[in-house]
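The complex appears here minus one protein chain, its other protein chains still in place.
Our next item is subunit A:
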Amino acid sequence: MSEAKKYPAPVTNPETAAFWDAAKQGKFMIKRCTACGEAHYFPRAICPFCYSDKTVWEESSGEATIYTYSLMRKSPTGPYAIGYVTLKEGPSLQTNFVDCDLTTLKIGQKVKVVFKPTDGAPLPFFTPA
């Protein structure tokens, strides 16, 4: 698959800047609430489960399994596979699958995070582990 696709640079904001700063170091961060113990994604200042403001950054293992996917057969930039993965730490998130044969993806397959460059901070994607 061609990897020449150009991805938009994240706009970022004060609530999420630390995520993108870490991404530049190759680290994939999630947020965890120290009041209720739940991890979440994408990162918020206030825990979406218990509304505590005691949320802290935590580096994710980047290890995940495919929850679902769909292969978009045509687009102006060619075929791409969108999906959700469930991180080892718990939260599920939307992503694209890259650097693999997109026709062989399977629900339950193990994947790992990989970053792709933009004109700003790099973006997280997933590829078979």
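The rule is simple: a contact is a pair of C-beta atoms (placed from the backbone, for glycine too) under 8 Å apart; a residue touches a chain by one contact, two chains touch by 3 or more; residues count from 1.
Everything below uses one rule, namely that contacts and distances are computed from a predicted model.
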So which of "Acetyl-CoA acetyltransferase", "Succinate dehydrogenase cytochrome b subunit", "ABC-type dipeptide/oligopeptide/nickel transport system ATPase subunit" or "Protein ImuA" is the UniProt name of the chain that got left out?
-> "Acetyl-CoA acetyltransferase"
Check the options A:Ala35, A:Leu71 or A:Ala129 and report the residue that touches the missing chain.
-> A:Leu71
Touching residues on subunit A - with respect to the absent chain | 7-8, 10-13, 16, 20, 38, 40-42, 44, 48-49, 67-75, 80, 82-84, 86-87, 90-96, 107, 118, 123
